[in-house]
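This structure is in structure tokens; I'll ask about it shortly.
A single protein chain has been omitted from the complex, and every remaining protein chain is retained in its original position.
Now for chain A:
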Amino acid sequence: MQGFQMDLVSEHRLSEMTPVEKVRFIIDEVKSGKILVLEKGLSPEEEASLIEMTMTLIEPDGFSGIEMESYPSEVDTSFIGKLLKKNTLKSRLTVIGPADQLKTLKRDRNMISALISTSK
């Protein structure tokens, strides 16, 4: 059977990882051809680290990078968020896959529409 593998990763699983572990986990999975949907997404700093790490791994005729799509972050207006005054940005769902298999068709503030291709 031909196809692609899509893994839906829970917020709980991601919360158990350090930022470095998260980036390493994502890169390893995407390089193996998987599409990941992260329930909570990444912080802006983690997204920047992921872009940086991706660039170090790009190879001609091999890995050409990632397609990553996340909604713009939202400000955490909850009482706890205000009380802690620490990173009041809430990260949101993120879709990540190999650039040669995942293509974004449309995205706005609250919706991501993507095309996944099995042919490289």
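The working rule: a contact is a pair of C-beta atoms (placed from the backbone, for glycine too) under 8 Å apart; a residue touches a chain by one contact, two chains touch by 3 or more; residues count from 1.
Keep in mind that, in the parts below, contacts and distances are computed from a predicted model.
Going by its UniProt record, the hidden chain of the complex is named "Era-like GTP-binding protein" among "Era-like GTP-binding protein", "NADH dehydrogenase", "Tricarboxylate transport membrane protein TctA" or "Monovalent cation/H(+) antiporter subunit G". Interface residues of chain A with the unshown chain, by the touch rule above, are 43-45, 47-49, 51-52, 54-56, 58, 60, 64-73, 75, 87, 89, 99, 107-109.
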